[in-house]
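Omission of a single protein chain aside, the complex is shown with its protein chains in their original locations.
First chain written, first letter: the chains are A and B, and each begins at residue 1.
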Amino acid sequence: MRYFKLPDLGEGLQEAEIVEWHIKPGDEVEEDQIILSVETAKAIVDLPSPQKGQVLALFGAAGDQVHVGEPLLEYAGAADDDKGTVVGEVKSGSKEVEVDQFIIGGSSARDSSRTLATPLIKSLARRLNVDLAQVKGSGRNGMITADDVEKSAQVKHDFGDAFTLKGVRRVMAKNMALAHAEVVGVTIHDDVDLHAWAKGEDITMRLVRSIGVACLAEPNLNAWFDGNNLALRPISRVDLGIAVDTPDGLFVPVLRDVANRKPADLRKGLDNLRAAVQARKIPPAEMTGATITLSNFGTIAGRYSNPVVMPPMIAILGAGRIRKELVVDGDGTAVHAMLPLSLTFDHRAVSGGEAARFLAAVMRDIALK
Amino acid sequence: MALKEEKSSDKHAKSKIEPAGSTHVVTLVEAVNLALRRAMRDSPEVIILGEDVGLNGGVFRATEGLKAEFGYKRVLDTPLAESLIAGISVGMATQGMRPVAEIQFMGFIYAAVEHILCHAARMRNRTRGRLSCPMVIRAPFGGGIHAPEHHSESTEAMFAHIPGLRVVIPSSPTRAYGLLLSAIQDPDPVLFLEPKRIYRMVRQQVEDDGQGLPLDTCFTLRQGQDITLVSWGAMVHETLLAAKQLASEGIEAEVIDVATISPLDMETIIQSVEKTGRCVIIQEAARSGGIGSEISARISEEALLYLQAPVRRVTGWDTPMPYPKNEHLYMPSVEDIIDAVRTTLEGV
Partner (left out) sequence: MKENSMTDNLDQQADRISFIDRDGNAVRELPDTVDVDWLRQSYRHMVLIRALDKKAVALQRTGQMSTYPSCLGQEAVGTGIGMAMQDEDIFVPYYRDQATQTLRGVTLHQILQTWGGDERGNVFEGVAKKDLPLCIPIANQMSHAAGVAVALKSRGIRQAVVTTIGDGGTSRGDFYESLNLAGVWQLPLVTVINNNQWAISVPRSSQTGTRTLAQKAVAAGIEGVQVDGNDVVAVYHAVEQALHKARCGKGSTLIEAVTYRLSDHTTADDATRYREASQVSQAWEYEPVKRLQTWLHANKHWDPDREQALLREVQQEVDDAVAAYLQQAPQQPDDFMRYVYEEMNHSLQEQRAELLEKHGRQKEDSHGT
């Protein structure tokens, strides 16, 4: 402590007279060392120092009256007796230094995908077993009203449940809508005469090969198109997206660099991709970066189609079901196998001529033995 | 010049006068002292006034050493008259000074309300901007220090209801420094309420760089996606403790320190509620008519559709603060906050 005050001398004595100081300012004193003698009404009392320290100042000289509690002596360099308040007790915490962590303002962007409905509507929906995610709000700012919920419940009752598209189906729905909005698709249909083919040809591999060949002839169809900046990027390597149908939906894994690989290698690669897709083990990276697409729906049914170009690609070749057809052969007729083809191209990026020449190149290659 | 020059010794007002711009490890009340010193060094118009602020350095030592450094003309020990302290601050401020007045405890501010409400908050409006009132009134507030009656007030809502006044409440040393600097520089009157229970509770490293923190903005102290906890003042301490405990149970709470309780930054709070869908507001003040009620009403207006459960408030009771023996029955606790969170998470 900083000050030594006259202690309670007992027996209700409130004051004393200083008789003699035994130390002076500057002295070092030890605990319990006698520093002062005072005289009370009853006796002369020697006062010891309550602590070790250096004497800074003395208050009062011999002959002075001092009262209990009055400061007599100040120690040098001692901690303050300051309680730091005038009422109550303001506690000090630990000596540990804390780091103040804070962000000015808010921590994250708004989540705008929430369903907007009041608690009342939410409980109504629960009662009627309606999934609010499927209900379109007719209220202000898209808010869902009680009416909306009841109509939805009625539809469900009359016509059965709807299920919200998820996963691959959901992605397909979104992508197709986007593609439709952006792409100016034109489709050219034609048939290829397969009579030169040997038995047991790998149809898919012939299609793959023909696309590689056609890309050499008309490179602009193996390209990406930036519709915003109107920029066409022809790509030297042909990475072919191949549409694969599964119970879960449409997958389009990518067969890389088809123009420069041998058929056996391509076949193995395609089988691996297919297997991975079926097993739902295909990494996302294997489904990105396609430069042109093949949709061989003919394995199921269908002749011609308008397959959808998925930006940033600009072309997709659809192959329908092979059929036997009566054709004109020289002066007579014959029955030939015919493979229907549909080429959709984005007319923003390439001309009809370029597309037609591409298709012609495809057909020439497929028609070969 | 006799603005009452003190003749008695200034030995108790000694301070370690340090060079500007250094880093200090300080408690909240020491951060207030640091900010006052910085403001006085940087702007000659800043004057400190109040009871016991000069020679004694303030009863909580918030103005320790300032008179020794800046002299009796800039640190004024006023007579005992709270109404007068606020009134002369108004007069001084209209003439371009920046008075920073101390009301010793919020319990004694009521005599000054007339000048705060009728004049400080209205001078700019009344004169269409010709005169303004850039003054700050600082007052220790809040309970929990076992003090006698009137020394534990939390009536900040009364002042939040006054248009033209700002009410700012820090909850950490760093933010006390930054917010007080901004309050002093603000062109309009600010009531700066200092939660005395946490005056010395925590030490932080504060850079004495003269940089203020923005007013009218909340601070997000902890991010989380399960529930938003909103508080201010000393209760922020309990709220953070509750959040820590909840985290060990896998509940991640987002903690927001309101700081400027008027005008409110609802954008930060709404943004958080839209993310979490749940909110608990924690205030030491009495339940009815408090800031919690205002925040709750605004959430209801602007984010009802995002709520998964009602907004709950953890508050003091609608009673005066009990005398020290029963103080613990009044003050909201960490358990109270956790209970409210659990109830909220149980849903509608």
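The rule we apply is simple: a residue touches a chain if its C-beta (ideal position, glycine included) is under 8 Å from a C-beta of that chain, and two chains touch if they have at least 3 such contacts.
Predicted model only: the values in this text are computed from it and were never measured.
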- Note on the structure: Missing chain -> touching shown chains B
- Message: Among B:168, B:264 or B:305, exactly one should touch the missing chain; which is it?
- Response: B:264
- Specify the residue from the set B:47, B:286 or B:303 that touches the hidden chain. B:47
- Task: Could you please point out the chain B residues that touch the chain left off the display?
- Result: 1-4, 47, 73-74, 76, 78-79, 81, 83-84, 86-97, 99, 111, 114-115, 118-119, 124-132, 163-164, 166, 187-188, 216, 263-267
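Keep this in mind: only the chains that are shown with their structure count from here on.
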- In whole angstrom, the CA-centroid distance of chain A from chain B equals 38
- Query: Can you list the residues on chain B that touch chain A in the complex?
  - Reply: 25, 27, 29, 59-61, 104, 145-148, 151, 172-175, 196-197, 199-205, 213-214, 217-223, 254, 257, 265, 267-268, 271-272, 274-275, 304-307, 324, 348
- Item | Parts of chain A lying in touch with chain B, wherever the complex brings them together | 82, 84-111, 114, 116-119, 122-123, 143
